[in-house]
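Of the protein chains in this complex, one is absent; all others appear in place.
To keep things simple, chains are lettered A, B and C as they appear, and every chain counts its residues starting from 1.
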Amino acid sequence: MREDINEKCAVVGIFNHEEASKLAYFSLHALQHRGQEAAGISSGDGKRLHTIKDRGLVTQVFNEEKLETLKGHMAIGHTRYSTAGDDSILDAQPVHANYDLGQLSIVHNGNLTNHQEIRQELIKQGAIFQSSMDTENLIHLIARSEKEKLKDRIVDAVKKIEGAFSLVFLSRSKMFAMRDRFGFRPLSLGKVGDGYVVASETCAFDLIGAEYIREVEPGEMLIFEKGKAPQSIKVYDATPKHCIFEYVYFARPDSQVYGQNVYQKRKNMGMELAKEQPVEADMIVPVPDGGVPSAIGYAQESGIPFEMGIMRNHYIGRTFIEPTQEMRDLKVKMKLSPITDLIKGKRIIVIDDSIVRGTTSRRIIRMLKEAGASEVHMRISSPPTTNPCYYGVDTPDKDKLIAANMSTQEISDYIGADSLAFLSNDALMRSVNSKGEEYCTACFTGEYIV
Amino acid sequence: MREDINEKCAVVGIFNHEEASKLAYFSLHALQHRGQEAAGISSGDGKRLHTIKDRGLVTQVFNEEKLETLKGHMAIGHTRYSTAGDDSILDAQPVHANYDLGQLSIVHNGNLTNHQEIRQELIKQGAIFQSSMDTENLIHLIARSEKEKLKDRIVDAVKKIEGAFSLVFLSRSKMFAMRDRFGFRPLSLGKVGDGYVVASETCAFDLIGAEYIREVEPGEMLIFEKGKAPQSIKVYDATPKHCIFEYVYFARPDSQVYGQNVYQKRKNMGMELAKEQPVEADMIVPVPDGGVPSAIGYAQESGIPFEMGIMRNHYIGRTFIEPTQEMRDLKVKMKLSPITDLIKGKRIIVIDDSIVRGTTSRRIIRMLKEAGASEVHMRISSPPTTNPCYYGVDTPDKDKLIAANMSTQEISDYIGADSLAFLSNDALMRSVNSKGEEYCTACFTGEYIV
Amino acid sequence: MREDINEKCAVVGIFNHEEASKLAYFSLHALQHRGQEAAGISSGDGKRLHTIKDRGLVTQVFNEEKLETLKGHMAIGHTRYSTAGDDSILDAQPVHANYDLGQLSIVHNGNLTNHQEIRQELIKQGAIFQSSMDTENLIHLIARSEKEKLKDRIVDAVKKIEGAFSLVFLSRSKMFAMRDRFGFRPLSLGKVGDGYVVASETCAFDLIGAEYIREVEPGEMLIFEKGKAPQSIKVYDATPKHCIFEYVYFARPDSQVYGQNVYQKRKNMGMELAKEQPVEADMIVPVPDGGVPSAIGYAQESGIPFEMGIMRNHYIGRTFIEPTQEMRDLKVKMKLSPITDLIKGKRIIVIDDSIVRGTTSRRIIRMLKEAGASEVHMRISSPPTTNPCYYGVDTPDKDKLIAANMSTQEISDYIGADSLAFLSNDALMRSVNSKGEEYCTACFTGEYIV
Partner (left out) sequence: MREDINEKCAVVGIFNHEEASKLAYFSLHALQHRGQEAAGISSGDGKRLHTIKDRGLVTQVFNEEKLETLKGHMAIGHTRYSTAGDDSILDAQPVHANYDLGQLSIVHNGNLTNHQEIRQELIKQGAIFQSSMDTENLIHLIARSEKEKLKDRIVDAVKKIEGAFSLVFLSRSKMFAMRDRFGFRPLSLGKVGDGYVVASETCAFDLIGAEYIREVEPGEMLIFEKGKAPQSIKVYDATPKHCIFEYVYFARPDSQVYGQNVYQKRKNMGMELAKEQPVEADMIVPVPDGGVPSAIGYAQESGIPFEMGIMRNHYIGRTFIEPTQEMRDLKVKMKLSPITDLIKGKRIIVIDDSIVRGTTSRRIIRMLKEAGASEVHMRISSPPTTNPCYYGVDTPDKDKLIAANMSTQEISDYIGADSLAFLSNDALMRSVNSKGEEYCTACFTGEYIV
């Protein structure tokens, strides 16, 4: 039910498989939750690269005929969440170009914080930019590097950029995977048949029958070349600061990200939340689907029964028909409905993963109250979201973030809850830290790394 | 995850509301889960009827412009699940016709068991049939009745038909709602503004802001006329035999059907199942979404933790791309994925609402075993489905119903479970009978009413 | 450029060809100019009939997959021009029904003048009508006939109807073609492979490689049965009154209708027009495409040069963009453009086939004057259209027919011509009568036959 905070994209790369573009297609399908605006694949057969990209879901952009034109044993792919209002076909990825070493295709998950500076510098040197994507910088930097080998040029280029990037490159004969030193955005390595796969989340591995090997390390570049094992180059010393919001909301619960399972982390958050923010009630109800694992955790820890008191409707479609005056909160009600009989007269703890603008929470609580709930206590399995993200997540401006502008009590009043509480940052860290990992929590704390 | 047993349709009627066709539209949207093949609405403004129907989802068939042509203060609507392979636009409803009393539109949820006999008799008398729908019989019977008034003709007509029917009729100036004597299929009455609504499930009432009044009684005909309270005529003595499968699987959990909440009934089934069919295990996992409420019931009764160990993917789309050889059970895996980390090494009780052909259960269990479950015990919150339905549900032939052809142990072996158990019919009755209601359980027991 | 008078449809029938539905498809394609709103085909394999029909052009309604489901050695087809504003999918043809002799499909070109009387009579007898098509009457009449054999029932039925009809019927094992006693609407018989084809115009024969045999005679019924030559039954004595507007405007110039070539007839009209209505001028310019053959005839007769002074644009598409204030007469100009250099300072005779409402003629003359023509003399290769048609042509009401409400001089002034003249009815008859054929000229003369 989050419509106000979004992962910007997903990347995938397949190397040494005779149906590489088909595997990329299904991987992107598994990663569709990370971006529904556009999709694209570049493939390579050792001689030249082929690229198809367009607006739409993966299943809309590709068909059998198109996949067949994407020949070759290696392929990279991308799904994209649209941010700008502009007609955005030119901002779809992969970005591909001809340059002095031949052909190059790139897919990128993340956001370059020094994007504008680099762009202005490049433009000053005579470069032209045909899209508004920060990714376009990378090709220019590689094309302008004076190194002879592509791998050295990539190192040159990434040393100039700052911010968050999980990148996969395809050249005529090789594939490269690279992650920024902080490992902001996830990227995992797997084995499929005799080949390899890298992907933003491991749910892609599960669908295509690949086996998880390990994370691509922060600061690491992997080079895939025919007939050789993947070569690892440490471009930077790793200083991990993984994006905590992957665990809070973005990633699929069945995925591993940063080497650990998402569902378990969310359940931990619910348990910690029950410890920190207990309240007497008759039942725990999640806001589906985001709140489900933490609600289960909260229920197990508190002993209060878990109930699927709000159902999610699977036949939404798009409607442009205006409601009548009897029909309040139509937009939410078309997606979510309360089990009135279950809720009537009951004290409810409703669990959600986060509050961004507060409008959806307000509608949900009104809906539960209208269904007869005697009390509605909202518990959020993450701290107040008080700061925008600069590392690849699409967040509203600070003045739209309700927690940046109101106290918890004020928010509680605004959304009409009988009480409201958030998970503390410490408790969040306890939920996700099994081996001392470090996370970027700037959206909660304002402590930006770069 | 049921693809093998389906409700055939939903009906709705709106009377005395200035935006009647709009309310019918949103009601059908709420009832979309009961049929996705075709949709249609007839409206009436006291002078003439207007009908639009077509293949597709409700949101695809209608837009603002089309709804505006459906003028008037009354409207009836229908969504349809396709059964035949034929190109089926002509089998969409409402069925509308001109006959000697003027114009008439009908929507029908159910199935007439003496359809062929009546049809042959009518054809012998010179009638022509332009569709394969049993509903077409009704208009012929009404047109051929020698009674003067439509309400008497409807009585004449329904007295000739047998089987299951929840019907709504629209004439130039009145709306009629009628339910067979057994009340096989649900039909509820509500109030919206100054007008009335009848619908297959109350989830339609919730979306349009209507208030539930009561069930349309089995054997009852309601007549809606401008400026009068709805008039009730008892056409038959009621001998209720409600379709039990509405509670088991079809209806939305947030709906009332037969006057009671569906979620609660399903949870009861899970509790009874836990009593009848306990087994030691580490966690309860539902097959989403159908198995969720009964799994919660099973967990609460048994004390074994409930976990959302299988997730449902919301971005399915349609793909015609063939999988590679590494990709087993693609069709299921695109919809459902196991939380591997949660399941690995664990003893799982997986709960589903029913087993029809057995193929999906087999794939799910294989998926869980591949994810590392040490034991998988399947528990089904209904008895073995051994008989096809003749009262409006689309079931496979008996030779495709696995429970009609194998013992429980054989099914267990076939699907690869460590154990398998069904809810007994007695326990099912305990789950749903709060006030001595009677149900049609022919699909489980073979005891057909007619 | 006629948008104001339209043929209502085309029919085709194929018998004894293993790719019958494919031949029907291509025949309909050749007849697409007679109706673009909907298309349909019924096929039969001796066991049962299959029907597909939908809104749209023939190429939109059918694809390879759909044609393959239309199995069998016989097929009938229809394209339809929409008249009503209602959502008209239910008014597409073939009309098919089950009745006491089995299955029946009908396609109909024409209009029944006693449609309402028959319909009311049938409704009084208990019949129901599910469309607004007069064709539905026919199935009822056949179903209610007490004759034993279909051919006798068809005779029974057509004896009750009045008006214009070229009909093709498909039963389980036979095909029937039938034309009203006046032969209002055309219907030709041809041979294709070892089988037969009937079609509204012979341009369908040319496309599918069929050979023209003869006209289906007015009042004749042809019965096609496997293993036999077509059997001819004279249902009525023929009293031919062919629709003259087929020659004036509807039929394709490369077709034979009523046994004679359309282009030649139109050229004759132009020659007669030159004799009757000469005027001094520098060039003859047709309004494309309708005016081309008669303009050639006029030019050959008068000795004044023929020039393609108005071109027709083939990339029209549909646009909903409003023009700017500089852009007058956009709708006409997007279709037709003057060759300004050719026309400037010249005296032009512009030839069109008819004037219905007068608005298009007015725009064309304004366009020619703006292009610099010193004089524009309009010559129409048919008499003034003063009366609506009741025999299957879609005409505006009499008060919209400019020639029913203004004198020729008044029309000339209204459209801005320097002179205007029509072909006389006598001259029209001379143009088309090679062997004493008789025509229905009610639209020009008001002499209705029935």
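Convention: contacts are C-beta pairs under 8 Å (C-beta built on N, C-alpha and C of every residue); 3 or more make two chains touch, one makes a residue touch a chain.
On a predicted model such as this, the values are computed, not experimentally measured, just so you know.
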Task = Tell me the shown chains the invisible chain touches, ordered by label.
result = A, C
Query = Who touches the missing chain here, C:Gly102, C:Pro253, C:Pro278 or C:Pro396?
reply = C:Pro253
Inquiry  = Can you say which of C:Leu101, C:Ile339 or C:Ile449 touches the chain missing from this structure?
reply    = C:Ile339
Request  = Determine and list the chain A residues touching the chain excluded from the picture.
outcome  = 50-52, 54, 66, 69, 86-87, 89-90, 95-100, 119, 123-124, 126-130, 139-140, 143-144
Key: Touch list for chain C against the chain that is not drawn   = 17, 19, 22-23, 25-26, 29-30, 32-33, 36, 57-60, 62-64, 67, 192-193, 203, 206-210, 252-254, 256, 260-261, 263-264, 289, 292-293, 296, 299-300, 305-308, 311-315, 317-324, 326-328, 330, 333-334, 337-342
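The criterion applied here is as follows: only the chains that are shown with their structure count from here on.
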Inquiry  = From the mean C-alpha coordinate of chain A to that of chain B, what's the distance rounded to whole Å?
reply    = 37
Note = Listed in rising order, chain A residues that touch 2 or more other chains are none
